[in-house]
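For this view, one protein chain was removed and the others were kept in their places.
Labels A, B and C are assigned to the chains in the order they are written; within every chain, residues are numbered from 1.
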């Protein structure tokens, strides 16, 4: 789950990280008033859950209140990568002398958090990693110890933080790490971290993404949850107990088990087609879940054929068949269905489907080929 | 550093531990008003930094406001083990169904905190340990992991906490542990921990002693610091940079290094005498420190002779001699001084002391014997 | 000899709820020695013929359990793993899906200080066909034989085991290591067990997009491999930035791509199947070519 910049900054400020004074606004008039109250110049920033808003024109400097209002009029309602801007964050402009990067994410291989600090700030860190890998200092604190002062200091030395800001930056790194742990963050970033002309250090931007699996113990952050239009179907699927990812192709996919579904997508591609979605009904799916899954896939207008690939384990073939039959009875789908049932109760399932308007195949490869043929 | 019950309870309440409603008061009238405001019956409790206040009459139940006031009149100004009661904590009386003990201290051998839980509450835990050792359940959490839910639960099972209160008590144990770490506590105790008639669990009493070496990072708790009359001299000595403990004997002791001073006390005892104090001037003591140390020892009216035992290492014999000479010159002590100087610059020191009104001996044993003889 | 699970296994159940009870019955049926279950507050009683204990430590003391399987719901599952580690359970298998990542960071830090092995979480468990299973896999797809098999996916494991079995290729041990980004026994470590197992003659490594465990496993085999291996990567056609069901199955930027994994295996001389159906053929070839 992603937080907006202003939300992430509130969390950081509470942990002691200095941030520029700022206010949220939802109308040009509020932006104008905020600019006057904060003192000029200000930065007017679109609050959307997506990177690259600066390049898209969603971040503007204003020297006057009228200018701030004008920017707000341009930015509010703007579409940035499919998301509509509804909230603006107005912030007193920092007097920037230097920009750093400070971020923490999960290093899967080391099974540790990795704290990254770079004097190349304001850029996408993956780009820095690709083009100037030596410019990123890294530290992997033991989660049971935390980021100790010596380790934060070592990061600053390695990154080449100016001596005058070393203690401040090391302190912010430790505060950021504490927030990272306390918020169950997957990623937390201050990019850029500004060194101002007067030598003080403030967070220029803030990014915070929280582990969805930890929301049960992050009740406050959970209230920040927003579902973007393109996530609605995935969220609806999640609520029904299965996982769904929208893709670009024409073959709708339903399967059980993430690995099997991924392989099903691959099989469709191997057969020359392309998948319209990823849909894993999970383990032990009952008739009703299969039905709901099928309905979601059918709702996608791009879908030209559907491939249902079930290897029964805990999931029973007969339950799957019943779900399919219910949909065939209730909604009479206009696209062809290809099914491959194997494993537990597969025979019972196939018996139930006997005579139904669908194509049955024995192997994944055959079924994929058939589905691709039907979708073309 | 010890906290009062009401201070410790505030700390616990902030961490989420349920406490009975209560107020502090410093006059009988305030106690009466508090009793009425809180609702009767109430408990009127002396706030002094010493155990055993209950037995001394410092804790009384009051069924009426008038009774509370009368108790307050008796308790305020009361002397409990040398401490005068100046503050009272008035608390709504709990409806007690059962009393537990819950405490955490430092286990030196295991180099871990030890969490102790017992269904024998309300008693001194050392007494329980001595008489019913099987009645105390213990857990030694790794400081880098903390007291996890499973460990707190296991403690409750081992101690035999009633099933209805198990989750609550386990939860309080975890909160207590977090407070223990967060406050740099040496000891934290809820004794008794009440199970009330309605099944809820509240802290009946609270004890919290903070590590003196951690006060630099406990600024809030540091404001709670109170120096008892009998600690004043020890505190004054600490401020001057040496450590002083008042004892009962007649031979004043000054030495350098805790182990050496302890051995000096022992040597005095071996010689048939008894030490009036422990005083370690520390490493590298200068003339002024030696002078201040000597003055503190001389201020003790019980002292009949003084034994100065210096083994020079970083501490120099000539600096010690100069400090002694300064005192001899300025205050002309009425009790005899015995000195044993050895190690670094001992000869220079002895030369400086030549002709001064004091007795010099070569070994610790001889000097101790002489000091004891002179004190008798 | 089978790896990590076998006739020596003395299994303790952590979380004997509806799901746990269902799979416990299946495991006993299969021949696994189940010695009891930890169920706080029910200590001293019996459920489904199994003695219950309040704590894992008590269960270990009473039953000599050396292995545990965890069905505890996500919010309490990390704690259950830590309890098992604390009680010095040698092999801990966590079936639970959805454990918070930071909880798992803490768990793996403690794991690295212990002598225990953790399989999972979010995994189907492991099976030594014909001997014992610790997990939720449908046993009928597995058979005894010379193939050591490690996989990040659940259902895909059953599918591939079924393909192997139907091709007459039985298995020594199948280890479902789990689909989470932070797991107890990542691919290279699981492969190491199979590589060191004298009964395993060929290793099947089933990976998926996300992370670089497969690359590290390939590197390990390139350096220390004692026997042939065959690989398969699920998610070749998955786009970047999309989480494919498993919390760990995501290509982030340039990292975790199927292409990188395939290249790593090929560089290590390990053939990579483009579909599960190709695996039995590659395994036969590997066995023949030894």
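Couple of notes before you dig in:
As a convention for this text, contacts are C-beta pairs under 8 Å (C-beta built on N, C-alpha and C of every residue); 3 or more make two chains touch, one makes a residue touch a chain.
This one's a predicted model, so the numbers in the text were calculated from it and none came from an experiment.
Considering the entire complex, the omitted chain makes contact with A, B.
For the options A:1, A:25, A:151 or A:275, the residue in contact with the chain missing from this view is A:151. Of the listed positions B:29, B:163 or B:266, the one in contact with the omitted chain in the full complex is B:266. Note that of B:56, B:100 or B:364, the residue touching the chain absent from this view is B:364. The chain omitted from view is touched by exactly one of A:135, A:166 or A:373, namely A:166.
Residue-wise, the contact with the chain that is not shown comes from B:186, picked out of B:65, B:186 or B:320.
Counting over the whole complex, subunit A has residues 145, 148-151, 153-154, 157, 163, 166 touching the chain that is not drawn. On the side of subunit B, the interface with the absent chain consists of residues 106, 108-109, 111-113, 126, 130, 142-144, 181, 184, 186, 211, 213-214, 216-217, 243, 245, 247-248, 255-263, 265-270, 274-275, 278, 280, 283, 311-315, 342-344, 363-365, using the contact rule stated above.
Here is the rule we go by: only the chains that are shown with their structure count from here on.
Centroids built from CA atoms put subunit C at 28 Å from subunit A.
Taking the mean of the C-alpha atoms as each chain's centre, subunit B and subunit C sit 54 Å apart.
Each of the following residues of subunit B touches two or more other chains: 145. Along subunit C, residues 106, 110 each make contact with two or more other chains.
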